[in-house]
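Of the protein chains in this complex, one is absent; all others appear in place.
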Amino acid sequence: MVKQRGLNPLSGVAVAALVGCLGLAGTANAAALHMAWSQDATGLDPQKQTAFSSIRLLELIYEPLVRLDDKLAVVPAVAKSWDFAPDGLSLTFHLDPKAAFSDGTLVTSADVKASFVRLLDEKTGAAARSNYLSIASIETPDAQTVTFKLSQPDVPILAAMAGVNAAILPASAIADGSVGTKALGSGPFELKSWDPNAKEVLVANPNWAGGKVGVDEIDISVLPDETAILAALRAGQIDMALLNDPLVATLVPGVAGLKLDRTPSISYNVLQLNPSRGAMQDVKVRQAMSCAIDRKAVLDTAALGEGQVTGPITVPAYATDPSTLFCYKPDLAMAKKLMAEAGFANGFSATVIAATGEPATAAAEAQVLQSQLAQIGIKLDIKMMELNVYVDAWLKGDFDMAVALNGGRPDPYTMYNRYWTKTGNLQKVANYVDDTLDTDMNSARVETDPAKRKAIFADFEKHITEVSPWIWLFTPYTYVAERSNVAGFVPTPTGTLFGLSAVTLK
Amino acid sequence: MTLLSVSGLHVGFGRDPKAGEVVRGVSFDLAAGQTLAIVGESGSGKSVTALSLNRLVDFGGGTITEGSIRLTRADGDVLEVTQADEAAMTRVRGAEIGMIFQEPMTSLNPVLTVGAQMEEAFRLHRGLAGAAARAAAKDALDRVRIPDVARRLGDYPHQLSGGMLQRVMIASVLACNPRLLIADEPTTALDVTVQAQIMALLGELKQETGMAMIFITHDIGLVAGIADRVMVMQDGRAVEQGALAEVLDHPQHDYTRHLLHAVPHFANGRAARQDGPRAGGAAAAPVLTVQDLVVRFPVKRRMFARAKGEIHAVERVSFDLVPGETLGIVGESGSGKSTAARAILGLVRSRGTLALPGADTRAGASQRPVQMVFQNPYASLNPRLTVESLLAEPVIATGHGIDDAVRARMAQLLARVDLPTNCLGRYPHEFSGGQRQRLCIARALMLNPSVVVLDEAVSALDVSVQARVLELLVDLQREFGLAYLFISHDMAVVERIAHRIAVVHAGQIVEIGDAAAVLSAPRHSYTRRLISAVPNIDRRHVRFTLDTSTVGSLLRPPGYEPPMADWVQVGPDHRARAEDTA
Amino acid sequence: MIRAIFHHPSGRIGGGIVLVYLVLAGLGALGLTPHDPLMQYRLDRLHPPGAAYWLGTDLFGRDIASRLMVGIGQSFFVAFLSVAAAASVGTVLGLTAAWVGRLWDGVVMRSMDVLLAFPAILLALLIVAIMGPGTWTSVLAIAFVYMPIFTRVVRGPALSLKTREFVDAARTFGSSTRYILTRHLLLNIVAPLTVQVTLALAWALLTEAGLSFLGLGTQPPAPSLGLMLSDSRNLMETAPWLMIAPGVTIMIGILGFNLLGDALRDILDPKTRGGRA
Partner (left out) sequence: MNLLTRRLATFPLVLIGVSSLVFFAIRLVPGDAITAMLGTEAGLLTDAQRAALQAYFGLDKPWIVQYGHWFWGLLRGDMGISVTYGKPVLTVILQRFPLTLELALLSMVIALLIGVPAGVFAATRNERAADLAVRIGAMIGQSTPSFVFGLLIIYVLSAGFGVLPVMGTFTPIWQDPLANLGQLILPAITLGAAFAASVTRIARSAMLDVLGEDYVRTARSRGAPARTVIWRHALPNALIPVVTLSGIEFGYLLGGAVIVEQIFALPGLGRMVLDAILQRDYALVQGAVLFVAFNFMIVNLLVDLAYFWLDPRIRAGGQ
């Protein structure tokens, strides 16, 4: 009697709730694409934001001069053509006359100049500035032409300009300081509303030079839990989602009506050693570690085999076949021999840091590495850290080893000069000075012949895996899950969502 | 006509009620309109017997294991209570059997108004609701002479005094005109004058309504005034029962005789001690002198506001105490007698002069010449310390270690208060109340004090235990030359132990002097009222008169100083405060 | 005392569970597990429960049953230690606040309000920043979170004990404040404190799981129940046993502590001890 009193009203509420849920699920508007991701953008200033979660949103709103296609080739964006001067000291862009910001004003060379002046201004605080330091001056002969005068030959600068960090902003917005608070770009979509960490709504930019986009609107929800994203896909509440965790992504193909795009990314999972510390100062110890680690096993266990074993260079155009690299076939006997030669037959102890959930597989990688290195007597102590705390320690180079997922760049020079040249900004993080690496990097910068560049990078890759300051593991996949009503999405290795401009809904 | 017939009743507790029997074979008959008094000490099974009659014992974890209880109902049917189901019992309770309990303060629901609880009785058994129930409740309260009824109905229990609450309880029970009223120690928690009022009320109502009553008490003195028949219980059995006069005048059982004679009964000063050190006229130097002791508690309204007044809890109390003497301080609850004791021990802030002349002239005098024994031996011993730790505490407090001398003193004192000397490792809950109070006394004597303050030291004990503890106290006094300050509300007990008596009322001493003199010839009107309220086995079927006067508020405006009192010298050692005769 | 627990119906179940857990944790600590809890059997990754692996294996091919045994020890170590720390500091603060009263009471209780209102995550992050992540950090963070609760739990009864007659008696002897606080107040708060401790142990087990989410708890590969549970969430569909095993272990453990707490409350409470009023 007592029990019924309490339960009757409650079961009524539960029934009402279920009815409510049923009624509300899947109320999709025909021309709107419903999307979800687990991490939201952290800001709207395309020149300043470096987080991948920000870039993929901003790439839909802003356009750089050029962009990369799904083969990582440079293709037109705001600029419809470009050429290097024979001496390699100037680079000229011809703008697309149709290119316009979403408010209808045309993109002119003045906007381009203003954008790069802002990017290079130290007061802006744009981290990407370091990629464009060879720009000596910018000339605008006419409204559709821009010439960058370079202080030294810089081939990779073109690919570097393909990122949204080099996006073209309206000169007027730069002048009135509204960049970062109001998103006004020349990309395929226009930002209608943004509720950080909750939801953003994008609408098609009618003035986009690239033509008409396939959907009128994109509603993006931030669902922090990836299991919940999968549930939302199942229930038809969203059409498309980005996933990070292979444990969740691999479930997608098993669900009727869902498909999974997996694209090898150019970012890489790596075990960063600190060659300035303890036993790791000895190249033989680092080599021994490289030989002891079974990269395929790390990939199979920590990421369910979702990814590809990789050498340092992840861009397909320049990459060497990993199986030819030093000790990419695990060789425990060799590892033990090297350890003995280095005088560490009994191994040593060290600490490895990793960020919680960044990447999702970090803790798992650390544990597999720990168990593999234990075979040659290296006792690893794992320290998981909140991301910011980790970044703080990483930037100070304050670690023995670090499990990291580092971003890739379309050009290996842009990707690695920061670590392996003597003047690199992150040289202190790498903590390793090597003449060969420095020379290779600097010659890759000035060399314009792709074939010669490829040879330089092959040499770089062979050498760096032999001296083994870091131990490269694998490139992960980026995942896009779609319901079967979504068509036309083309993923790229950089993980950009620019392909959304071609998506249509059935 | 037999209303209730109980035969061979056995009641037990716990998972195995047969093994845990508390009532072991009680039989009695009760005729309509008759009053049966059940007398016994704690653990005798008297309350459990009563609770079995309406099966409330079920809710306390008890089970009737054997016997029968046959209740003749209003319609003439006979109900076998031991077999009745809960629904039937719900109809019997309240309507046919009403019950009032010992603690009026806890027996009413604190979150419901008095009126709401009164009305419930009318709603349940008379089907009244709303205004009709309210009117009935008002009538019922009028019947028990509660002043200002309309306001009282809206009050919550905590706003009423104990005596008032017990009247409310009685009123709500009488609401349904039960044919049987069970009163379980209804006056034990009340002051003696209030007790007299309640007894008077019960007697009067019984006469009016003709209901039968079972009156349960530990105080055989109280029985005389109300009962027709008496049943004496001990260890779950009825050891004697019979008509009132039979039992009181010609007790057959040893235990009844013990209750009647060994237990203190008030004798109007005839039983007062005659061995006082002042008896010869050559009094020794006082060991404690209290001059103009004043205790006031500020009453604040808001945090930062000035005090809005002061409670004058103790007002200019003066007396002295010579070695070997007992000063009894009597008064009712709220009179300030305990506060005065606490002030002497330094437990509350006070003004006035406290002198301990001669305290350190004795050999082996203590650093703490005044010690105290508290009212409740259950509360004044830390339940989680062993006897050894308890006895050691006063010694440790003086900075001494526990050495062989201290242990020897512990053993000696334990032996002296008749506790086994091998009990040092035991905990308080392993002792009975009397033993615990002996332990408290031993503890107070550890530091060899010259004055012991005994605050209601025997009030919580069973009557026969009381007598033995009093004897022990007298013996100890003689042996150690102790001076006692004996605080009690119980005139019979004070009479047995005090050489001198101070009567306290509203924070002031109204009469002080030789015990026999004060008790036999009280001068002050308050003393007289107090003495006349004390129950007495010789006063049978007395009608007490109802009196609803209350003690006025002790709250005075800040800075108020009462006028000096005038004293009347009544006898050689007997003074009383002068009263306005107007 | 032990006999009393096993005579009490819920005490029997609760005591039994706790005993079994202690035995399991003991065996785990001695290394008497079916498999090495850290050994990664690479070929048997995500193996369902069966004869070889009683409760299956995890993502790395480690034996769940063995990890649970060690994890019980680890989790209970963290829970016990943090609750012990919270209880002792909270008790001292609660006791002194009640005894001294006035300004000190205000300062202590308002500080506890500050702590109660403070997000536990920020507190944990701060402690990690100072001490680095690991077992001790979780201990300290959990201790900080529960300290105000213990302070409140102790202060209430201490305020009422302060007015009890045996405390008055002690004051008439001139006993020192320390003696009164420890022998008279603390000793008598042991009963509610014991109950609170058993309840807090249950919370601590769950809080440890929550901290592991942020990498603030037990560091891998050491198994703790909370870490095992939080690691299992994205494998819920692939390998449900990963969630069920630690989940049920935590549940039964908490059940055991709560039942034991209930029994202790009944046993230590003088009101129910005598059986009859």
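Each chain carries a letter (A, B and C) given by its place in the written order, and its residues are counted from 1.
Keep in mind that, in the parts below, contacts are C-beta pairs under 8 Å (C-beta built on N, C-alpha and C of every residue); 3 or more make two chains touch, one makes a residue touch a chain.
As the structure is a prediction and not an experimental result, all values here were calculated from the model.
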{"item": "Visible chains that the absent chain touches, using the contact criterion stated earlier", "value": "A, B, C"}
{"item": "Touch criterion as defined above, residue of A:Ala128, A:Leu150, A:Ile266 or A:Met415 at the omitted chain", "value": "A:Ala128"}
{"item": "Listed residues C:Ile5, C:Leu181, C:Ile250 or C:Leu264, member touching the removed chain", "value": "C:Ile250"}
{"item": "Among A:Gln49, A:Ser115 or A:Asn205, the residue in touch with the chain that has been omitted", "value": "A:Gln49"}
{"item": "From A:Gly88, A:Pro153 or A:Gly236, residue that would touch the chain that is not displayed", "value": "A:Gly236"}
{"item": "Footprint left on chain A by the chain that the document does not show", "value": "1-3, 5-7, 9-10, 13-14, 16-18, 20-25, 36, 42-43, 48-51, 122-130, 180-181, 195-199, 221-225, 227-228, 230-232, 234-237, 386-389, 391-395, 404, 406, 418, 425-426, 428-429"}
{"item": "Chain C, residues in touch with the chain not shown (by the definition above)", "value": "9-10, 106, 110-111, 113-114, 116-119, 121-123, 125-126, 128-130, 202, 205-206, 209-210, 213, 229-230, 233, 236-237, 243, 247, 250-251, 253-255, 258-259, 262, 265, 271, 277"}
{"item": "Absent-chain interface as seen on chain B, which is shown", "value": "54, 56, 59-60, 86, 90-95, 97-99, 101, 103, 106-113, 120-121, 124-125, 156, 158-159, 169, 172-173, 176, 301-303"}
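The rule is short, and it goes like this: only the chains that are shown with their structure count from here on.
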{"item": "Category of the chain touch graph - line, ring, star, complete, other", "value": "line"}
{"item": "Chain centre separation (chain B, chain C; CA means) in Å", "value": "46"}
{"item": "Chain centre separation in whole Å, for chain B relative to chain A (CA means)", "value": "85"}
{"item": "Chain C residues counted as touching two or more neighbouring chains", "value": "none"}
{"item": "Residues of chain B whose C-beta touches two or more other chains", "value": "none"}
{"item": "Chain B-facing residues of chain C, complex", "value": "164-166, 168-176, 179, 183-184, 187-188, 190, 270, 275-277"}
{"item": "Chain C contact footprint on chain A (complex, rising order)", "value": "226-227, 245, 247-248, 250-251, 297, 301-302, 355-357, 360, 363-364, 366-368, 370-371, 381-386, 389"}
{"item": "Contact set on chain C toward chain A in their complex", "value": "38, 40, 42, 45, 59-61, 125, 128-129, 132-134, 213-216, 219-221, 231, 233-238"}
